[in-house]
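To keep things clear, I will list the structure first and then write my remarks on it.
Removed from the display is one protein chain of the complex; every other protein chain stays in position.
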Amino acid sequence: MLEKETLKQFEAIVGSDNVNDGEIITNVYAYNWCMEIFNFMDGKEPTPFSDTPKAVILPSNTEEVQKIVKLCNKYNIKFKAQSTGLGPWNQPSTENSIIVDLRRMNNIIKIDEKNLYAVIEPYVSGAQLQAEIMKYGLNCHMPGAGPQVSPLASATSMNGPGFTSPSTGHSARNVLAVEWILPTGDILRLGSLGLTKNSDWYNGDGPGPSLRGIMRGWAGAKSGIGIFTKVAVKLFPYPCSTKFNVTGNSPNYNFDVPDFMRLYIIDCRSYKYLENVFLRVEEEEISFICSHLSGFATMAIFANSIDNLMDKSSIGIMKVPIVILIAARTKREFDYKQKVMKMLLEELKLTNIIGTKYIPESIFYAEALRSNLGLHGFITTGGFQSTKGGCDTAAMCLRSTEINIQLKKKYIKKGVIANDFGEGTWMSSYESGHFFHMESPTMFDQTNKNSVEGMAEYMEKSNELDLLKHLGAPFFVEGDKNHDLFGPYMMNYHNWLRKVKEAFDPNNIADSGFYISPNNNELKKRGK
Amino acid sequence: MIMNNDNFLQNLTNICGSQNISQDPKDLKEYSKDLSFIKGKSPLCIVWPSKSQDVAKIVKLANNLNFYVIPVSLNSIFKQHGNSIPKKENSIILNLSRMNKILSINRKNRVVMVEPGVTFEQLVPILKKEGLKLLLPLKPTASRSVLATALEREPITIPRYHWDSSDPLLCTEVVFGTGDLFRTGTAAGPGTIKQQQKMGQAQVNPMGPTQFSPFRVIQGAQGSLGVVTWATLKLELLPSTQKVYHLHSDNIQDLLDLQYELLKYRLCDELFILNNTNLACLLKENQQEIPQLVGNLEKWNLIFIISGRGPLTNDKISYLEGEIDEIRTELGLNFSEPTVEVPNKKILKFLNEPCEKPWRMRLKGAFEDIFFLTSFEKIQKFISFMETQIEKDLGVYIQPINQGTSYHIEFDLHYDPEDINEVNAIKEKSMGIRAQLMDLGAFFSRPYGLWAKDVFSHHSLEIVDALKKVKQIFDPNNVLNPGVLCFDD
Partner (left out) sequence: MDEEEYQKMIKRCLRCSICKWIPQIQIKSQKYASGCPAIDIYNFHPYSGGGKIILALAYEMGRIKPTEELRDIVYKCTVCGNCAVACKYMNTLEPLEIIMKLREKLVNTGCGPMPQQQAYIEAVKKVNNPYNEPHEKRMDWIPDDIILNPDAKMLYFVGCTSSYRRKEMAIAAARIMNAAGVSFNIFQNDEFCCGSPILRIGDTTAFEEILNKNLDIIESKGIETVVFSCAGCYDTFKVDYPLSRKYDFKVKHTVELFDELIESGQLKLTDNVPITVTYHDPCHLGRNAERYEDWDGDVVQLLPLVSINVPPKPKRTGSKGIYDAPRSILKKIPGLKFVEMERIREYAYCCGAGAGVKSAFPEMAIKTAKIRIEEAEDSGADFLVSACPFCSTNLQDGITDKNSKLKYFDISELILMALGLEGEKLKQATAEVA
């Protein structure tokens, strides 16, 4: 709970209806998916509850956010900002933290058709944004977590892979101008937005060096470097007709599949050959989606429950599938892309099983267009989390996949994670095959203590393996422990990152649990 | 003030060898000026390191002995914008031109790793042999550093491949102003580059390491935060067939509307607009021939290329042609027939090959380029403004960037460097013009030399403050290229 006077001051900013420090609300905000894993890793009881925030506050605009941050500085209370709040990285790392829930900041500020970007606030969901920009024949990059989460959060603070990455890239690379409340409460407006006259949203870099480099890297700072209140994100051409007609009833909807969409699921038979296929397909620059998933996971993207997963064995028996979806606006474009795929299949001596061994329900295409495929990862056990997350070449990703198999099988054998034969992977191409990322979705049971502990252990071992085998830094190299572990093997980046934190958050107010803390000596020097 | 000149020289010699140091006054004079109006200080010496470790040692030495380091990537006389001219006494030129190895070419992953001394004339033909294409700015000077060009965020001519402002720059090895060696992106590790490559990596992901991307602050910093000792750059595959479109109009809006559609649907490769002056400069090397061609060309020229590769080249070209025709019909645009035919071969030549000396010098021997970023709807406003300011010999280049989310707009004021009146007039006018453009909302994302101060005064104080914090992190003693950007204000 907050001190009475402190609460009053927060109420003065947002109104008493929009701040709460009671036991009920704060306890709910203490809960999150996979929190049990991170608790266990920290030597705590593996419950799904983090430290309980002191309060939860709901600002409605940038000025309120700024005032909140300044007040946090005044009273030395940390803040943790969140949008839809999916995942343990939304949790406070200390009880001296408030959660800034950005739900009330849910406006689409601008859709700039001619300059191909949209400006959004934190609580605009991917589906909401897509629904609006489709009216202009445009599309956005949807975070892999699904269309129900925030593209702003993905662009500024989280990760950034997505199913449509071959054609829509990575969230971090789609950022233009940004409005950013620093942990000091100063407002930083990047790029063309920082102009004192006639500012605009079209560019986020400069003048001179780009502060986007401080804002985030492969991963974002998870609120550790401030709060992002608006972002301009690049838009892309919608891949086909924007007619989006879903009929029937949940969950077995029917979808009027737009003209000029075609799905290919091809068994590449080996990881080595998969690399060739990936690179060869992506060189032709025709795919809307181009992903590798294990046979089991590929079955899952066509199922909406574990029960109807089981009838997709024609997919499940594939050794190394690749999923390619092509889409076109015109017949001409579609004919060309199909021709290219035909040529590739002949050249690579591969066969598409779609249309012969398997015909997906029409709803798959709606889900592909809306990028709702990631949620299928939950249908097997109700819980999953990804290990790994390296991003560089296809070869590295596949090497990572292969090396992971033996490690994963160890934990499968212990019965603490679900059996995907160790092959459970999601690998996607970016920007027509210029780089690739892979992650290993791993199904576990969050209500089963052994499973949670086993999953935690597997995650840590997986991180160590990436370190040992030079497979790139995985996703969750966040927080002091992991930064201090990986840093010395990665040019001591952690020292530099610490300096960034110290410079931009001199009072250490932005919750650093999933970012990096300032150096203790530095803190002492500042009397903190 | 360096306490002991001999000590300083001896230290440098120990690092690089005496054959890689020059205090020849002729050499020193060359580095105190460039093509811009800026007159700088004479450096103490020029040093040519041959490896990263030397660079690190030199920068560390600078920190210890209080001298400044100005990184320069080439020996060329065609340096521009004043960013590599020493602004302070006690500066040395760190000339990276002898670090000129092409470290690796990776066809499979479409990436090349180069040292800073690698030039366009060196790299382009080698890549061509491998079936690869560098993402070029508009007819770069042959002797310019490929890496430095990427570090400057110079716009490339193929906007559909420009996924992010930072492209084509990927990973870097950099020596920060502290003298610490660092690698950015996936090059940071874990593991050495060799170890990473053994596991199949090719340093193609520029993001990171982890939760920051220092390459983005190094880029655009004009060597004031770090000295890049190698970088990986994105490549594309060389097309086997290129078809040129050259559309003309007196009405630039028609061309802008068309290029928007082409880029939105990713239909073409190279895509930009030039006015007649600049197009003529690109087409003709002979100064005498340029004015006549200017007179014969339409005012506005949209140039774009569609391309194909492999067995389905013709199919691809055919499909793209069809899409383009349909768009043109839908837009109802008419374009005039050319009064003089510009051979496609010539256009392809200036697109695919670098040139001996800067093409912008061809009209009158010198130029002052005023360039900034803007949005689609403001382009005409800026053109109209500039046309009221400069009556003649004005070149215009409009380059959509970042997949069409903004536009690099460039006004080249051509002038005779031998005519002192013209020189003074342009010098004075260009400063005033830039200030007015800033007031109109021009975003000078790449602020150089004399006008940098103005640029930052048109930005929020928080930006300047934040940049200074970054400087304090990576170059706390301000040894790297002092006087550029906003760090010394």
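Think of it as A and B in the order they're written, each chain with its own count starting at 1.
Methods note: a contact is a pair of C-beta atoms (placed from the backbone, for glycine too) under 8 Å apart; a residue touches a chain by one contact, two chains touch by 3 or more.
Computed from a predicted model, the values in this text were never measured in an experiment.
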(request) Please provide the labels of all shown chains that the missing chain touches. (result) A
(request) Please pick, from A:13, A:69 or A:129, the residue that touches the omitted chain in the full complex. (result) A:129
(message) Can you tell me which of A:27, A:76 or A:351 touches the chain that was removed from the display?
(response) A:27
(message) So one chain is hidden, and I want to know which residue out of A:65, A:176, A:418 or A:456 touches that hidden chain in the complete assembly.
(response) A:418
(message) Using the document's definition of touch, tell me which of A:69, A:265, A:363 or A:427 contacts the absent chain.
(response) A:363
(request) Touching the hidden chain in the full complex, which residues of chain A are there? Just list them. (result) 17-18, 20, 22-25, 27-29, 31-33, 47-49, 56, 58, 84-87, 101, 103-104, 108, 124-125, 127-132, 145-149, 244, 246, 248-253, 255, 304-308, 310, 363, 366-367, 370, 372, 375-376, 378-383, 412, 415-419, 443-448, 451
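The rule we apply is simple: only the chains that are shown with their structure count from here on.
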(message) Suppose each chain is reduced to the average of its Cα coordinates; what separation in Å results between chain A and chain B?
(response) 33
(message) Can you tell me which positions in chain A touch chain B when the two form their complex?
(response) 112, 114-117, 169-170, 172-174, 176, 182, 186-192, 194-200, 202-221, 224, 234, 236-237, 279, 283, 329-330, 332-333, 335-336, 339-340, 343, 390-396, 398-399, 431, 433-435, 466-473, 477-478, 483, 486, 489-491, 493, 496-497, 499-500, 503-504, 515-516
(request) Please name which positions on chain B make contact with chain A in the complex. (result) 108-110, 153, 163-166, 181-183, 186, 188-191, 195-196, 198-205, 207-222, 225, 234, 237, 260, 264-266, 311-312, 315-316, 319, 322-323, 326, 373-377, 402-406, 438-441, 443-447, 452, 455-456, 458-460, 462-463, 465-467, 469-470, 472-474, 485-486
